[in-house]
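Missing here is one protein chain; the remaining ones are kept as they sit in the complex.
Right, chain A next:
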Amino acid sequence: MEPKDRLSLDAWANPSSSSNGLPRKMALENPSFTNFNLRQQEQKWDDTSILDYGIRIEPPFQEFNQASESEYLLSSNCNKQPKVLDQEDGQDNEALQTSKLQDWDPRSMLNNLSFLEEKIHHLRDLVHLIVGRKGQALGGQDQLVTQQQQLITADLTSIIVQLISTAGSLLPSVKHTLSTGTPNGQFGQLGGLLFPPLAGMNCVPQPQHGSGSKVSDQCNQMDVTGNCGTEQNHSTEELEMKEEEDADEGENLPPGSYDILQLEKEEILAPHTHFCTICGKGFKRDANLRMHMRGHGDEYKTPAALAKPNKEPSSEPVIIKRYSCPFAGCKRNKDHKKFQPLKTILCVKNHYKRTHCDKSYICSRCNTKKFSVMADLKTHEKHCGKDKWLCSCGTTFSRKDKLFGHIALFQGHTPAIPLEETKGPHASCDKVDGNEASNKGGNTNFSLGFNAGSGSGVQNVIEVKEDADDPASYFSPLSFDTCNFGGFHEFPRPPFDDSESPFSFLEAP
């Protein structure tokens, strides 16, 4: 819960910060740099934030009541909050996920909920009050009204953020992008609902939307949700990228700005990288080792011992580490002219196995595809055998519609009928030669034996057939009365019934 709370605080801090004027806003414009500012802001508010959010919120608003100009800045900034939140989430992603898993506590959840309830009550009273006053309709009190609206807006935002963080803690298993993504969506919508009173102000062009989203004409809601969308995409992309070895392809770190580490081959291929100092057992993952360590005594059960090492936020800039492949001549080797470093140890491992090791894992389905990384094999096996849609050009497709799209696109390509369907035993390959047929490229499977333009092939086929029918053709048609009806194959053949047997299973098709 803790980091989440902190986040919501960050978010919270923003509206008030806008009272500081443009500089703060500038910071928001460029999301990638907000963290620093936020951190300051966070410290600033931490002191007051312990007991009641309500109290905490009001002071900043009173501050900027006089500055009417900054008011709509606030409104627009409010809309941008989710983005900020998201940004931060995206960055602290991993850290959060692990800690959240462990930190979930029903009691704190209960606290949160009761806090929410209280908050909503408070807000309702406030709105009641406004409704009461609205009846009197005092013309000169514009300022007061706006102020109240700001208050409500702020309160609601607080509730929502709180709700999101509470809900988010319940979803530890869900990918982090989801837990931030969806609430943001909601938030965006809510934001849109909340702000209509300020609609007039929102019409002001908002050049501060610097995050690549189009400048919104009127509708704030649209804008916010749009932003959320892009943010989400961005974060999922990031996750996917991490899984890829070549994620650092476009990184372009200047040489020398990072440390290069090079593991030895044995080290890379070792099944375990983390070893228990007490019993010597090996683990693939650091976290597993820490879990294991708990069994060795209470001293390993403290939060400090269980925490992920080297992840404490330190003020000094972290030295970026990159990895080099030990294989000489490899592009990933640091001595290569166009050296491209590998980002993580996992990347090194996968790269080394894929590029410089034997492919020892063979797909059990097709028995042809080989892999050196187990995960690759598993990915392949999921789809192996599904490429059953075949074009005459030899291309296979996993989906029929893809095949048909392909055929529709290219002239002369045609669907290839699977071999087992033609199932002609007469279609022996030796008849094909010499019979050059007109279907170039078409029907690779099918044309065997049937291209017989001159008919010689066809006659061959007939001969084969008659042979196949032999058992049934022993009997003259007149032997009807005497023949044995019990024997299935022994039924007489009618005089006119030529080579084809009544028992069609003897036949090919």
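FYI, a contact is a pair of C-beta atoms (placed from the backbone, for glycine too) under 8 Å apart; a residue touches a chain by one contact, two chains touch by 3 or more; residues count from 1.
Please note the rule applied: contacts and distances are computed from a predicted model.
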Identity of the absent chain, which is to be given by its UniProt protein name, from "Geranylgeranyl transferase type-2 subunit beta", "Ribosome biogenesis protein WDR12 homolog", "Sedlin" or "F-box/LRR-repeat protein 3-like": "F-box/LRR-repeat protein 3-like"
Option touching the unshown chain, where A:His272, A:Lys308, A:Lys331 or A:Lys400 are the choices: A:Lys400
Touching residues (missing chain, whole complex) on chain A: 400-401, 404, 407-408, 412-415, 417, 421-422, 424, 426, 437-439, 442-443, 446, 450-453, 455, 458-459, 461-462, 465, 480, 485, 488, 491-492, 494, 496-504, 507-509
